[in-house]
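A protein chain is absent from this complex, but the other protein chains hold their places.
Presenting chain A:
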Amino acid sequence: MVARHFFDRGLEELHLELIKMGSMVEESIENSILALKKQDISLAKKVFKNDDIIDELERKIERICLNLIATQQPLAKDLRTISTALKIITDMERIADHSADISEITIRMANEKYIKPLIDLPKMAELAKNMVNKSIDAYIKQDVDLAQAVCDSDDDVDSLFSKITLELINLMKNNPETVEQAIDLMLIAKYLERMADHATNIGEWVVFNVTGEHEHLAKHIFMQGLDDAPEASDHD
């Protein structure tokens, strides 16, 4: 282990910032869903603030990556580690954006009585949060199995999404007055489902980082009960 002092120090800094960004993203998901549940406007506003800090962290990590590429000319695994970091921060930032999107709806609905108790949405949020946590952990530890586990969890999120969709459709059919709020809740479910997709992307990048192969690892399940067509792939 010689001559890598600068590079290893740079990698360490990169990892610390990624962990920081990851935990802030998790916090955003948690706060956005808590604010939704409690109809808490000030907590929802905190999610916006968090989003700005996450954007700054993304810039900072970008800068670390570009500096490492410019000054250290990383190759092979090192090059993959840096490019993986550059890719996953985009996914992380999107997840935080979706938390902010949810908070925006929360603020809009803050004075309305919910048309249904929120049970599955918090479950989806919890799953998405865990996926983000595990995907960053998998990156730091270079753990392919953990990354694969993240991708597998996407199925659970997708089935909750189908379930919520069906439930909301029925509510709307039975009582057209619920349509407005049902659409908002539908959007929230979609945002949460997208978060899980982004976490899955991170998992796929971690596998690429370790193996050099980039594959789509999430299984696509059918929208149970809606129709028999496979769900359109949301993974870019």
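Methods note: contacts are C-beta pairs under 8 Å (C-beta built on N, C-alpha and C of every residue); 3 or more make two chains touch, one makes a residue touch a chain; residues count from 1.
Note that contacts and distances are computed from a predicted model.
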Protein name, per the UniProt record, of whichever chain is missing from view ("Menaquinol:cytochrome c reductase iron-sulfur subunit", "Aspartate carbamoyltransferase", "2-oxoacid:acceptor oxidoreductase family protein" or "Phosphate ABC transporter ATP-binding protein (PhoT family)"): "Phosphate ABC transporter ATP-binding protein (PhoT family)"
Candidates A:34, A:79, A:166 or A:187 - the one touching the absent chain: A:79
Sites on chain A contacted by the missing partner chain, in the whole complex: 1-4, 7, 73-80, 212
